[in-house]
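Excluded from the complex is one protein chain; the other protein chains are retained at their positions.
Labels A and B are assigned to the chains in the order they are written; within every chain, residues are numbered from 1.
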Amino acid sequence: MSIKRVCINLGLVLCLAGLIAWCVLTGKAYDIVLENTPTTVAGAEQPALEAVHVIIDKQEPVLMLEGDRIISTAIGVKHKIRIDVLDEDDKVLESRSHTYTIHDLGTPPTLNIPAVFAASKAEK
Amino acid sequence: MNKSDGISQFFIRNAVPLVFLVVSAVAIPISQFSPSYLIQELLIRLSRNAFLVLSLLIPIMAGMGLNFGMVLGAMAGQIGLIFVCDWNIVGVQGLLLAAIISTPLAILFGFLCGIVLNKAQGREMVTSYILGFFMNGVYQLVVLYGFGSLVPIVSAKLLLSRGYGIRNVTNLDGMRRSLDELIPLNIAGIEIPVATFLLIGIFCLFVLWFRKTKLGQDMRATGQDMVVARSAGIRVMRTRIISIVISTVLACYGQIVFLQNVGTMNTYNSHEQAGVFAIAALLVGGATVSRASILNVFTGIILFHLVFIVSPMAGKYLLGDAQIGEYFRVFISYGIIALALVLHAWRRMNDKERARAQFRGAEGGAA
Partner (left out) sequence: METTPLLRVEGVGKAYYSNVVLKNITFSLEEGRILGVVGENGAGKSTLMNILFGMSVIEKTGGYTGSIFVNGEEVHFRRPKDALNAGIGMVHQEFSLIPGFTVTENILLNRESLNYTVAEEVFGSCLRTLNRPAMTTRAESAIKKLNVDLDGETLIAELPVGHKQFTEIAREIANSSTKILVLDEPTAVLTESEADILLASMRRLADAGIAIIFISHRLNEVLTICDDIVVLRDGEVVLNTPTAQTSVRGMAAAMVGRKVESIAPENNEDTRLIGETLLEVDHLWVDMPGETVRNVNLAIRQGEIFGIGGLAGQGKLGIANGIMGLAPAGGTVRFDGKPLALNQPSAPLAAGISAVSEDRRGVGLLLEESIAWNIIFSAMQNQGKFLKPLAGGLVRVRDEAAICACAQRYIADLEIKCVNELQIVQELSGGNQQKVCLAKAFETNPRLLFVAEPTRGIDVGAKKVVLDTLQRYNREFGMTIVMVSSELEELRSICDRIAITDRGRIAGILPASEPSENFGILMMGTAHEGAQTA
């Protein structure tokens, strides 16, 4: 009887702890600095992209021109970023996706678009 | 004779809801609102307020009258929201976390409130009302001076420019309508906050179930006759405190649900009128100081808010001034509470009179 009680209470406490963890992990919104500036990745120079749509998770696409720095928000720890390279008529030339966790980005979380673009694979 | 007596009894018992029904029946056509607009507004108000009003039921069951002390719960909820805002947790997760953080706070507040009310038996309502004012002062002191200095607050967006104290308006954009829109449903252009209503439904079931528990039974016994309950071995004081604690915790959740719908929080005012408007709505629904049901809650919210939705427009068309509606709201809220208290006293006197008449009648038969 008392063991049962202890078990149930323990279970509940664990559930609650899990719930809190889930809330914090999936609910926390981070400000992410997105920059479309030239950078070097593994010795190779990456120029800034002319015009891209940046889509974090399922948010609205953000248009970034060469040299732009903007602050965006992302909710949760793990994110999927999609970069659509646009031509002059705003048509998607190439689309690349990249998955990262917020802790990979340093403080303040910064995401360099050309670097991401270079590191990620092309999407079909 | 008996039947007409029954009908007049019905009218007397339901006088307040009937008056509101008549007022809104008159005011709806004048306001020229479309039915779909009215329904949409009513649904919003219902989802916003139901939780707060439902939290009043349990103290009434325990005979402690209308719990003006629910303001304490609202404060706890707001403190939870401030923290969650500071940590920048958004969406339903933010609401959930705010509820989890504020629960122990609300339990503490409720416990203190319960202890004070136990010392003021028979004057619970006035005591809890004043206690609400007092705690409002404490809350303001803590939030205005303690937050950002003693209590760590990271986000500069929340703090006043001097570096401590929370700003007048806390933006809840991240959580705005996140519960309402969790399960989206749109019927004929009317948005229905399904998740909120589900939560309210679960809570109604909880109240129904609670009445059937031993604790609920003890509360009903305590509410009806404290002396008898005590002599039967029920721990009356404990039961009363528990009822206030439950009410405070639920009011805390209610305030969180309310604010997520509104989307902004007046840090220093939002809680103040939570109690008065919830109580007024409950009373409009036909509840009394000593008896209230779930049905009273929903009729009360619908009638009370219907009048408020239509009265500014009706006022504008009739008198050329929309301000009159807001006027009306405050006037009616306090008026209805005063009326309910008077009616309560009057009804008690009436019952006594009737008991006396019965007693005399029996005597007439015997003599």
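The rule is simple: a residue touches a chain if its C-beta (ideal position, glycine included) is under 8 Å from a C-beta of that chain, and two chains touch if they have at least 3 such contacts.
Just so we're clear, the structure is a prediction, and the values are computed from it rather than from any experiment.
K.L.:
So which of the visible chains would the left-out chain be touching?
P.N.:
Counted over the whole complex, the chain not pictured touches A, B.
K.L.:
Touch as defined at the start, partner being the missing chain; which of B:V23, B:V143, B:A221 or B:V307 qualifies?
P.N.:
For the chain that is not drawn, the touching residue is B:A221.
K.L.:
Touching the hidden chain in the complete assembly: which of A:L12, A:I70 or A:V92 does that?
P.N.:
Spelled out, the listed residue whose C-beta touches the missing chain is A:L12.
K.L.:
Since one chain has been left out of the picture, which residues of chain A touch it in the full complex?
P.N.:
Against the missing chain, chain A presents residues 4-5, 8-9, 12.
K.L.:
Could I get the residues of chain B that touch the absent chain, sorted low to high?
P.N.:
Against the left-out chain, chain B lists 209, 212-215, 217-218, 220-221, 224-225, 227-229, 231-234, 356, 359-360, 363, 366-367.
Definition applied: only the chains that are shown with their structure count from here on.
K.L.:
Find the geometric centre of each of chain A and chain B from their Cα atoms only, then give the gap between the two centres in Å, rounded to an integer.
P.N.:
42
K.L.:
Can you list the residues on chain B that touch chain A in the complex?
P.N.:
Of all residues in chain B, those touching chain A are 87-94, 96-97, 100, 174.
K.L.:
What residues on chain A touch chain B, complex-wise?
P.N.:
The contact residues of chain A facing chain B are 16, 19-20, 22-24, 26-30, 75.
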